[in-house]
Structure formats: C-alpha cells, structure tokens
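Sharing a structure below in structure tokens format, with a few things to ask.
Coming up: chain A.
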Amino acid sequence: MHFFELLVELLLMPILAFVIGLAMVLMMRRIGARIQRRVGPPVLQPIYDIIKLYSKETQISHGLMHEIGIIMAVGGYIAAETLLPVPGLDGLADKGGAVTLAYMLMIPALGMALGVGQCANPNGSIGISRALTAMLAYDIPFILVIFGVSYVYGTTNLAEMITIQQQQGVASWGIVQMPLLALTALLILPAIMGKHPFEIYVAPAEIATGPMVEMSGKFMGGLFVMQCFQLYTAGVIFTTLFLGGGLYWITFLPKIFLVVAIPMSVAYLFPRYRTEDVLRLMWKWPMLLGLIGLAVVMK
Partner candidate 1 sequence: MNLLVLMIALPLLAAFLLSIIDRASSFAARVIGPLVLLATAAIGLSVWSQLGDAPQAVQWGGFQAPLGITLYADQFGLLFALAMTIGTLLLWPRSTGNQLRSSSLALLLAGTGSGLALSGDLFNIYVFYELMTVVSYGLIASRGTSGSFASTLRYLVISGFGAALALAGIALVYQATGTLNLAQLAQVAPEKLNNLQGFAAFVLMLVGFGVKAELFPVNMWVPEVYATASSRVSALLAGVVSKLALLIIMRLLILVFHQPEALTVLLVLGILGVATGELAAWRARDLNRMLAFSSIGQLGVMFIALSIPGNAGIFAALAVAVHHLFLKPAMFLLAARWGGSIRRLCGAAKTSPVAAGLFVLLSLSLIGVPPLPGFWAKLLVIMPLLTLDQPLYYFAVFIILAAASLEANYLFRVVMKLYDKQPTAVPHKAHATADLATAVFLGGGLIAAVFMLVPLADRLDSIAAQATDVSTYIQTVAPQSLEGDVQ
Partner candidate 2 sequence: MSMEFLDGNTILYSAAFGLMLIGIGGIVISNHLMRIIFGIALLEAGANLLLLLSTYHEGASAPIIVDGIIPAMMADPVPQALVLTAIVIGVGILALALSLAIRVQRAYGTLDMREVRLRLEQEICDEAGIEMPSSSEKPAEVIKTPVNSVVQQESGS
Partner candidate 3 sequence: MRRFTAALFLIGLGVMIAAIYQHMDFSNTALNAGQAINSVAAQETGAANFVTSVVLAYRGIDTLLELTILFTAAMIGGMVLGKRRVDAPRDPDAGFILRTGADLLFPLLLVVGLYIILHGHLTPGGGFQGGVILASAFFLPLLARPGSSINQDVISIVEGLAGATFILIGLLAMSEGYEFLSPLFDKGELGALISAGSLPVLYLAVGIKVGSELAGLLAHLAEAEAVD
C-alpha cells in the first residue's frame, strides 16, 4: 500500500513538473517578447514545439554515448523532481535532502558533456567546456547558499524546511531570515536555469555553432523537455529554501512562477556574458554576498 503510493508519487511528480515547466517556458518566451516589443508565441506553442521536434527526422546520431548523454540530462532532472517536495507530494524528499539534490543537479550538465563530446563538431566541445565552466561558476555560490540555509533551519531535509516555514509564518521565511543568501540565490538563478544572460554555451538559434547544431530531431526534443524541468526545478528550489514552499498548489504556483519571472525579466535586459566573465562575476559578487550572508546567519 505504502509502496504503491510512493510509486504513484514518483510518477506524478515528474509529470507535474513537466506540465508546469511547459507553462514556464511559455511565460518566459512571452516576457522576452514583451521586452522586445513582440507579441510572443501562442499558448500551446511549447507543445507544438515538442511535437514538431519529435516528429522531425533525426539527421545525425553519434552513437550510443550521444543518446546516453541526453538520457542522463533529462533523467537527472526527473530524478531531481522526485527529491523536491511540492504540495501533497513528498516523494523521496525526506530521504534525499538538499545534499543529494546538489549532486543530482550536476548530472544533466555532465550528461550534456558526455553526449556532445561524442560529436565530431569541435565547436560543440568548446560549448560544452564553457557549460562545465559555467556550472562550476554557479555551483560554488549555490552550495554556499544551500549550506547556509541548512545551517539556519538545522536540517538538510527540504520537507522539514517547508514545515518550519509554514508553521512559523512569513517572519520565518528564508527570505526574511537571510536576505543576503536569498539575493545570492536570485543572482545565480538564471545561470542555474541556463538562461539569459548566462547561456552563451548553448547559444540557441542565433549562432550556427555550439552544441545545438549536433542536436536534431529527438535530441533537440530531449533538450527542450530538459529545459522545462530546468525552469521548474530552479523555481521550486528557491521557493522551498526562501519562500516557505507551499501547502496548497494555489499558493505554491504563483510563488514558483514569480521566482522564474523576476530574474528572467531583469536578465533579458543584459547582453550575454562570456564564459570567463561568468566565472569572474559569479565568484565575485554572489560569492561575496553569500559569504557575508553566511557570516550573518552563523554569527
């Protein structure tokens, strides 16, 4: 009985994440369009995109590793979703905790590296080595945030964090207790989501090089799915750590959409950073803020 319940949750959580992620992609595109004074895509555009990508012929495949790479990228996020508690569904949250999550979020980038590394395209390799560097850039402040937060709540269990914040009201929310760490997280959020202005390694559409060139048909579809999960994951993590998570979807959903929307709308105003600059930027300001924030909460 208990096992069956868990199984349903494990299935349901990624599906929910996917659906919400699709909505987030749509929202992000709309925001981008508004800022650039365009109308933006129709509501069902993300779904059309996925259908289109999967129905297209896969022009080139670079063997087993290529496919494993994409599976790892998507699979890593699917596994991460089961660790993220959402209203009504806890999944594996009380078994994994923030530390496991931090490790899980590393997998997709590694999967990409594995897959794209297999391609003959030298520009793909360059793109991926940039991606890995960018990951390193945001990971260090991200870990700083995670462990500052777990220090304050005294636990790494995400479900427990939510309970604490829900029981003690807004005053106990992470964003009130540790504004500096929250700000740090907000700064690195676009990088975690792999979005503007830290996405030069992906360089979608505009540049005819980069890893995307090697990704046609189902691979591109896989990456698109991954993007949905990516946005969702980033939003939920931030909400869980700093905004009290949610007991009901009705309060939870606005929070996660807001978390994704705010940095997106600001980020679109900036030009893309070069990878070296990302490293410099991330290790300077968010790091500094994070360390100060840590010093404040640890006293």
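Selection rule, in plain terms: all candidates are chains of the complex that A comes from, given by their letters.
FYI, a contact is a pair of C-beta atoms (placed from the backbone, for glycine too) under 8 Å apart; a residue touches a chain by one contact, two chains touch by 3 or more; residues count from 1.
No experiment lies behind these values; they were computed from the predicted model shown.
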{"item": "Touching candidate - 1, 2 or 3 - for chain A as found in this complex", "value": "1"}
{"item": "For the chain A and candidate 1 complex, residues of the former touching the latter", "value": "62, 65, 79, 99-100, 102-104, 106-107, 109-110, 113-114, 116-120, 122, 125, 128-129, 132-133, 135-136, 139-140, 143-144, 146-147, 150-151, 154, 156, 298"}
